[in-house]
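Below is one structure, written out as structure tokens, with a few remarks after it.
All protein chains but one are shown at their positions in the complex.
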Amino acid sequence: MPDDTPTTVKLLYFAWVREKIGMASEVVSLPATVKNVADTIGWLRTRGSGYEAAFSRPQVIRTAIDQLHVKDDALVTGAREIAFFPPVTGG
Amino acid sequence: MPDDTPTTVKLLYFAWVREKIGMASEVVSLPATVKNVADTIGWLRTRGSGYEAAFSRPQVIRTAIDQLHVKDDALVTGAREIAFFPPVTGG
Amino acid sequence: MAVRVQAEDFDTGCEIKALTAGNTDIGAIVTFTGTVRGQAGGASIASMVLEHYPGMTEAELASVEREALQRWPLDASLIVHRYGELLPGDNIVLVITASAHRAAAFHAAEFLMDYLKSRAPFWKKETSADGSGSWVDARDCDGGAAERWKR
Partner (left out) sequence: MAVRVQAEDFDTGCEIKALTAGNTDIGAIVTFTGTVRGQAGGASIASMVLEHYPGMTEAELASVEREALQRWPLDASLIVHRYGELLPGDNIVLVITASAHRAAAFHAAEFLMDYLKSRAPFWKKETSADGSGSWVDARDCDGGAAERWKR
């Protein structure tokens, strides 16, 4: 797709990320300037105090794209679903 | 006890040691010359073809004195019960 | 070879029987059962809620199980992980590994637990006796436990 087409993607939030943002999921159009996970987090922080609180320490945020764990430099182009959550604590 | 007092002791045999000797246990008086486990095995080998067959490979015989694993140089003085058996295969 | 994510409790004994029935090649079966502890860092826990990421959870557990099957000669394996509200003493997670070889069953089970704890998208929120809730922090040693299996 051309660089300037906005990416429409479902965002999912879990655990305290969900609680701070105040919702479990939303569908957004990412601006064309948002290329990777770190960009996405930076953009989300500008969307309000809940987002700012959730993402104030990006180093403790984990991300999955289309249900696979990814790093902060993973490209979000073509993603259908991006999830943000704290380090997992199952088991 | 004085060195020349014969030791009366119960001998136990397990697995193929028992089968070759043809009995599970017996009470014997060990000669005064029998000081340790290796001596005991040497003396038993002189007692008949079943014993000779059971102890023909002393390196695969394991021994317990009073229900504790011991090595071939363990003294038998004062022993109440000496058991001879192949390496264990439980579990 | 199966993975289940469920709210319902499980019975370790029944799961062993179902997994190994009729298979006389096995010889060695290891189970790990994780349960809710009544204490955390000195404070009493009244209850716990396990949140998870439906879809990704099953995919990650299946991926962890596939990795174990590639590394060890397993005849059978099972991962069951619960979600929802749990009380102290309740079962959380079950791993079963079955193999002809004792060491394979042990190591595969330990690997499954270490990997699962570092990868499966579950989050625990504890409610203490006074009613306050707090999200459990990930422990560094859980990441380290998974790290040692890297190759």
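Per-chain numbering from 1; labels A, B and C assigned in written order.
Operating definition for what follows: a residue touches a chain if its C-beta (ideal position, glycine included) is under 8 Å from a C-beta of that chain, and two chains touch if they have at least 3 such contacts.
Here the structure is a predicted model, which is why all the values come from computation and not from measurement.
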For the chain that is not shown, enumerate the shown chains it touches in the whole assembly. B, C
For chain C, residues in touch with the removed chain: 11-14, 16-17, 20, 22-39, 88-89, 100, 102-103, 105-106, 109-110, 113, 145
Residue ranges of chain B at the interface with the undisplayed chain: 12, 14-16, 64, 67-69, 83, 85-91
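Quick note on the criterion: only the chains that are shown with their structure count from here on.
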What is the distance in Å between the mean C-alpha positions of chain B and chain C? 50
Mean-CA-position distance for chain C and chain A (Å): 27
Can you list the residues of chain C that touch 2 or more other chains? none
Chain A residues touching 2+ other chains are none
